[in-house]
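Shown here: the complex without one of its protein chains, the others still in place.
Up next, subunit A:
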Amino acid sequence: MIVTINGSAHEVADGITVAQAVRTLTPATTGVAVAVNDEVVTRGAWETTALRDRDRVEVLTAVQGG
């Protein structure tokens, strides 16, 4: 199935979790937040939340700004 992670389309295995999607970008689990289809997925739910085809995953962190 295809999911979009930070704007890029990725071919991934069915049933990939949010935690696995985050690990494609970073090993970090702190200072990072995830939204799937514009809804926040709390860190405690990353391992148990499975992605579905066409999901849009946004992985954000703090950068210089403001």
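Throughout what follows, a contact is a pair of C-beta atoms (placed from the backbone, for glycine too) under 8 Å apart; a residue touches a chain by one contact, two chains touch by 3 or more; residues count from 1.
The definition used in the following text is that contacts and distances are computed from a predicted model.
Looking at the choices "ABC transporter ATP-binding protein", "Thiazole synthase", "Circularly permuted type 2 ATP-grasp protein" or "Putative secreted hydrolase", the name in the UniProt record of the chain not drawn here is "Thiazole synthase". In the complete complex, the hidden chain is touched by one of A:1, A:19 or A:32, namely A:32.
In the full complex, the hidden chain is touched by subunit A at residues 6-7, 25-26, 31-35, 38, 40, 42-43, 58-66.
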